[in-house]
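Here is the structure we will look at.
One protein chain omitted, others in place.
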Amino acid sequence: MTHKDYSHNTKIATLKASSSLNKGYMVFLIPGVLLFLLIIVFPLLANIGLSFTKWSGVGTPVWVGFTNYMKAIRDSYFLTSFKNALLLVITVTTIPTLIGLLLAGFIFEYILDKFGRGIAIFFRVGFYLPQIVPIVVVGIVWRWMLQPNWGVLNWSLKAVGLDTLTRSWLGDTSTALPSIMMMMIWFQIGYPLVIFIAALQRIDPVVYDAADLDGASRLQRYFYITIPLIRPEIFVVVLTTIIYTLKTFAQVYVTTKGGPGRATIVPSYFSYQNFFIRSRVGYGATITTVLTIIIGLVAIGFIRMQIKQEQEG
Amino acid sequence: MLFPFALITNNSFKTETEYYANGPYSLFKSLNLDTLKKVWNLMDYSIKLRNSIVISMSVALLAIVISLSTAFALGIGKVKGKSFFIMFFLLAFVLPQEVLVFPLYHLSKLVGLYNTRLSVIIIISVLYSSFGTYFLSSIFSAFSRELIEAAEIDGCNKLQLLFRIIVPLSMPSLSILFVFFFIWSWNEFFIPLVFLVSNDNQTITIAMAMAQGQHGATLTLQSAAALLGVIPCIIFFVLFQRTLTKGITLGSIK
Partner (left out) sequence: MLKKMTIILMLVGIMLVGIFVNAEIAFAEKSDVVGTLKIWDMEVDNAFSASWGFAREEFKAMYPNVTVQYELKTFEQMQEMGKMILSSDEVPDVMQCNKGNATAGMYASEGLLTDLTAEAEARGWADIMGSSFQTTCRYNNQGIMGSGNLYGVTNYGEFVMVYYNKDMFEQYGVEVPTSMAEFEAVCDKFVVAGIAPISLGGLTGWPIDHAWYELVLYKADRDLINNYQLLQGDVDFQGTAYTFGAEKFAEYATKGYFDPKAMGVSYDDANGAFVQGKTPMNITGSWWYGSALTGITDYDWGIFLLPGKNLYEGSGGDLWVVPEKAKNKDLAYEFIDLTMQKEAQTVMANAGGIPINADLTQITDPHVLDLNRVFSSIVQKDGLAFYPDWPVPGYNEVLIPSLQELFAGTVTPEEFNNAISIPYNEYKESLK
């Protein structure tokens, strides 16, 4: 942004003007802040408070101090839920991001040149389409496809003679979580793809001149120059995907409800069970408090890392 | 990628016996609308559709209004502690929604808004306005100061500044935000699940999840339900495609 040089007088006038402007603007903050305090801050604090109580949801909560937290550390469901969340984060963040990077490059560098804008847009739209659909519906569609006896996947496997590969995808402890991962990856690919394509569009082609002169191949150019240049976008994609994945709920609710056994239990769903089905509101609050703290730490850690990188780079 | 969509479209036109006999890949024999009709009625689809539209429209509008107001103060007014406020608001995006519901449930009962769409609208709007504030304030910060000063010298008060100058200038961004908010709130599941009790309040996403439960039944019914859930989204997408993709990219860059 270019800064214009004001003359001395105008500067003073501007300063005076801005300080009176400043006060007036506070008013516009009030509705947002009030609503925010009411809808976000108050419940958050109440939730943290509830995590120290034992409560069935009706009547008065009973203060129990750190009992819930102690219980959580020893609860295999609690620990497994976070383990599953970690596994989900790792797969659902890295794989779609990598695929997104590769596909973006492919579409931008190759398809765009060879086949023109129309086809490129078709690809971009096609990959992004799942993101438009409610995650609930995605879960339903995948559950339908993974039905063990008549679902599309097993049917297809049988049709090509791969009977032995058929599984009870959502019902088998070893394949349940991977199935959900597949579903989430399918859902998620469009997001990094679209962001990276836009990122590629903002790169000034001048940057590539030196590389082209050196005779670098397109592939080399992409990996060594382009990708480092779009680091800000990669950062945003990774951070937002991690946070989103840590909050997984509807995917599990609509398919396996945490089963079989503990194979697909995740913190959000586990807290839901405790809040609403097992009437252990205090314990549910404990789970969500821990989850919030973890998300907060991840976010802060990431942002710090990025600020550091920006300073260095 | 698009394969599942093709599949559910194909299989929603089949009868149960057709599916069990020939499998999911066989092309449907005729445009049999029975399964779709049955699901439509079972779900009271038209009512849920109305609810989803009402909620999504209202959220989109309300969230934009709140975001405008807050971003106006932060981005144009350059209020002190701007980055603190932005971080404060972004908190909402980090929280899992389960954290909010129990206290909000009691709050909504207190003001008599439990089981109303208004409660859902307010809660979701506030959640989304955190993103809206962040998005708009970074756009507003980039507005030329001269323009604003010129307006002030002309005797504009702040409201006039907001509505006569800022809003028209940021129309493209506002429309992007509108589409985002509409689609996000359309896909919301958890908050409506907790706050909407009556059948005639519920949204399509809830109806979808319920349709899988006790009254779920056969594979063709499931496919039809999924299809009915997907179609409105595809319609929106086609209508707002360009705005959408423009928006995703704009919002990502810090």
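Remarks
By letter and in written order, the chains are A and B; residue numbering begins at 1 in each of them.
Note that a residue touches a chain if its C-beta (ideal position, glycine included) is under 8 Å from a C-beta of that chain, and two chains touch if they have at least 3 such contacts.
The structure displayed is predicted, hence computed values, not measured ones.
Only one of A:96, A:192 or A:258 touches the chain withheld from this view, namely A:258. Touch with the chain that is not drawn comes from one residue among B:36, B:161, B:219 or B:233, which is B:219.
By the touch rule set out above, chain B reaches the unshown chain at residues 16, 20, 42, 50-51, 53-54, 57-58, 61, 105, 109, 112, 114-115, 117, 175, 178, 193-194, 197-199, 210, 212-219, 239-240, 243. Remark: the residues of chain A touching the chain excluded from display are 56-59, 77, 146-150, 167-173, 256-262, 265, 273, 276-280.
Please note the rule applied: only the chains that are shown with their structure count from here on.
Inter-chain spacing, taken between the CA centroids of chain A and chain B, is 17 Å. Taken in their complex, chain A has these residues touching chain B: 1, 4, 14, 17-18, 21-22, 24-29, 31-33, 35-36, 38-44, 46-47, 50, 57, 124-130, 132-137, 140-145, 147, 150-152, 155-156, 159, 186, 189, 191, 194-195, 197-199, 201, 232-233, 236-237, 243, 246-247, 249-250, 253-254, 267-268, 271-272, 275, 281, 284-285, 288-289, 291-292, 295-296, 299. Across the complex, chain B meets chain A through its residues 1-2, 4-5, 7-8, 19-20, 23-25, 66-67, 69-70, 72-74, 76-80, 85, 88-89, 91-104, 107, 122-123, 126-127, 129-130, 133, 142, 146, 149, 152, 158, 162, 183, 186-187, 189-190, 204-205, 208-209, 211-212, 219, 222-223, 225-226, 229-230, 233-234, 236-237, 241, 245, 248-249, 252-254.
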